[in-house]
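Sharing a structure with you now.
Here the complex is missing one protein chain, while the rest keep their positions.
What follows is chain A.
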Amino acid sequence: MKVLVAVKRVVDYNVKVRVKPDNSGVDLANVKMSMNPFCEIAVEEAVRLKEKGVASEIVVVSIGPTQAQEQLRTALALGADRAILVESADELNSLAVAKLLKAVVDKEQPQLVILGKQAIDSDNNQTGQMLAALTGYAQGTFASKVEVSGDKVNVTREIDGGLQTVALNLPAIVTTDLRLNEPRYASLPNIMKAKKKPLETLTPDALGVSTASTVKTLKVEAPAARGAGIKVKSVAELVEKLKTEAKVI
């Protein structure tokens, strides 16, 4: 079966971002960009499904600027077969991204779509669920285990109280949580091979999708700073402070 994986180009996990002085957003100039960590897990899961003989083809798609080709090439080096970039220089909201992905799903007809559960920049946690609504497919969000059998996929989900397992009819949408797998690193030969794999570029216009949004960002501020407190010398002093100064125990 065909598996579609969506990936997003985001600020690298290790970068501590700073708010711009004019409060228009965060400063991303000269900041290292990477594939969203949850998307790496999504690519890895698709590659493992292919290694098990469950998946026959892996198509990776990204919605983003021209430079998102870098993240698509990374996914190709990790084992995806071909890539699609839906090029948009604008910062798009989750609903617009889900609509673009729906158009790609209509075109590609995958049996399984795997996405990260959230992007570490906008922290929205919406796109997979929205894509499921638009396609009418079942959704297995926050997955820590994915097992395809016949025309169903069993997804074990990380929920607040522990774990929940659901059986979904295929085609279905899965979003990844941290414990699903540990992504591999791309080998040098595979990085070289990835350069020759097909990468198609589309536009929202060509897909006939409007990316208009009902939400606008008015300003972006730094959070209230939390200053460092004091170092105590002993457990006894700590307990004393908690009882008499902070009055929390």
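Going forward, a residue touches a chain if its C-beta (ideal position, glycine included) is under 8 Å from a C-beta of that chain, and two chains touch if they have at least 3 such contacts; residues count from 1.
Everything that follows uses one rule, which is that contacts and distances are computed from a predicted model.
Peer 1: Can you pick, from "Nucleoside ABC transporter membrane protein", "ABC-2 type transport system permease protein", "Glutamyl-tRNA(Gln) amidotransferase subunit A" or "FAD-binding protein", the UniProt name of the chain not shown?
Peer 2: "FAD-binding protein"
Peer 1: Taking the full complex into account, find the residue in A:M1, A:V17 or A:M33 that is in contact with the omitted chain.
Peer 2: A:V17
Peer 1: Which candidate, A:A29, A:A89, A:L188 or A:V215, sits in contact with the chain we can't see?
Peer 2: That would be A:V215, which touches the missing chain.
Peer 1: Can you list where chain A touches the absent chain?
Peer 2: On the chain A side, contact with the omitted chain comes from 11, 13, 16-17, 19, 26, 38, 93-95, 98, 117-118, 120-134, 136-139, 141-142, 144, 154, 157-169, 177-179, 213-223, 226, 228-232, 234-236, 238-239, 241-242, 246, 248-249.
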